[in-house]
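Report on the following structure.
Note that this is a trimmed complex: some chains were dropped, and none of the rest were shifted.
By written order: A and B. Residues from 1 in each chain.
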Amino acid sequence: MTDQLIEKVMDEIKKRTATVQDSPATGQRVFSKPSLTEFVGTAIGDTIGLVIANIDPTLHEKMKLDPKYRSLGILGARTGAGPHIMAADEAVKATNTEIVTIELPRDTKGGAGHGSLIIFGAEEVSDARRAIEVALGELERTFGDVYANDAGHLEMQYTARASLAINKAFGAPLGKAFGLIVGAPAAIGVVMADVAVKTASVEVVGFASPANGTSFSNEVILMITGDSGAVRQSVISARETGKKLLEAMAGPAPSVTTPYI
Amino acid sequence: MTDQLIEKVMDEIKKRTATVQDSPATGQRVFSKPSLTEFVGTAIGDTIGLVIANIDPTLHEKMKLDPKYRSLGILGARTGAGPHIMAADEAVKATNTEIVTIELPRDTKGGAGHGSLIIFGAEEVSDARRAIEVALGELERTFGDVYANDAGHLEMQYTARASLAINKAFGAPLGKAFGLIVGAPAAIGVVMADVAVKTASVEVVGFASPANGTSFSNEVILMITGDSGAVRQSVISARETGKKLLEAMAGPAPSVTTPYI
């Protein structure tokens, strides 16, 4: 009887301390839809999507944005940079917008990685809104190859055709296959990167580490391009190695949602 | 009966895991007053106030401080930058001290913002001590328009007359009204900034974001000056918008103490 009671209490605790992150499958959990034209929606990773129909010119200038765009789409999150950049990449493909800025705070709420602030520019607010809607809708998928446990996280991303967000964030060539490989703590990322480049003939677009190219996150990040089959195979091999290492540190590291690669 | 028991256990857990942050109203909670002349007091936000009567000359030089000041007042915190700068501003107004340095670590104990390290210089240690006492005493108030929930936080500050700490930290003009508007995650801060500048005729002193002007915090920060009524109105409008957005992410975001603006 006592054991049952303990289980009951543990369930209650779980329920009461649950956050959006703990229940990623729920996706868009809005507590109270605000009556503001700026609000578009929320998503996994403490993500919020917003629009400004007609940004104030003074602020526009202070933010150093291209004056061409009056309407902004704003995608921000506490947890997640890669998933948001990939989601933004699909959003620019699908809409008449451009990526005007991508900034990566050191966040993840005590975790090892980044949060994100991505701003889209558009001439019409309807385009900005559509871009944010598309991006929010993509996050469930782009969190699919994020794996986490108490010791850290891994992230893999893959696309057959990189667009403007990937190009802006990582300098990867437009229209070509792109793969992203992240390991945290950073030591794991070094081995994953080595495995990735040894697996298939891919081109290294970038390599970032705690003191070079990250916002002091505890990650090593490899960005690759090349033939789509080769990129995909490299990403998959790195994932396999990364999972073994991260799980040796702190047990099972399941996908945050559902793997897509 | 089981339900009652669960409530009891939940209360017990709450009590045992309570931290200084969870009970901000208690303000200065000193666990054991150390018998050190350097200790002045503690306050909300894991803040500690200290003095050094006669700083070692070698250290003075390594810290790149103005050799004019032998006595230092030191205000440091895990959580809070704006509240501490505003408190320091009152402290320099009230005492014969100067602000020699303001540094903002990326902290808040897993939150989205900054901690702080603020050093006052004085010729007499009694002045340095008095400055720290004044600053510690102000924090209860300056945390009043900090609002937080699991997804992030907002911060608003307002003064009719900016002094040396605000000038040093934000470059705002001395003696004029000053307003500070912070939204985290940063996406919320963008919309708050836009609302602020559209509300009244104010001058933008500064705009900071994760990769520009913060220590990679997940914040957008707007600093404004101008007519005191206009500044205050802008701050209030931004607060209203910010609260709606933050609460859409994760429910109620109450004041950490008691609003003052």
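Quick note on the criterion: a residue touches a chain if its C-beta (ideal position, glycine included) is under 8 Å from a C-beta of that chain, and two chains touch if they have at least 3 such contacts.
Small disclaimer: the values here were computed from a predicted structure and weren't measured.
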{"item": "Full complex, copies of the single sequence (shown: 2)", "value": "3"}
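By our rule, only the chains that are shown with their structure count from here on.
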{"item": "Approximate Å spacing (C-alpha centroids) for the pair subunit A, subunit B", "value": "30"}
{"item": "Residues of subunit A defined as touching subunit B within the complex", "value": "5, 8-9, 12-13, 16, 19-20, 30-36, 38-39, 42, 46, 48-50, 52, 55-56, 58-59, 62-63, 72, 74-78, 103-107, 109-110, 115, 117, 119, 215-216"}
{"item": "Interface residues, subunit B side, partner subunit A - complex", "value": "2, 5-6, 9-10, 13, 106, 109-112, 150-152, 185-188, 190-191, 193-194, 197-198, 204, 206-207, 209-212, 214, 216-220, 222, 241, 244-245, 247-251"}
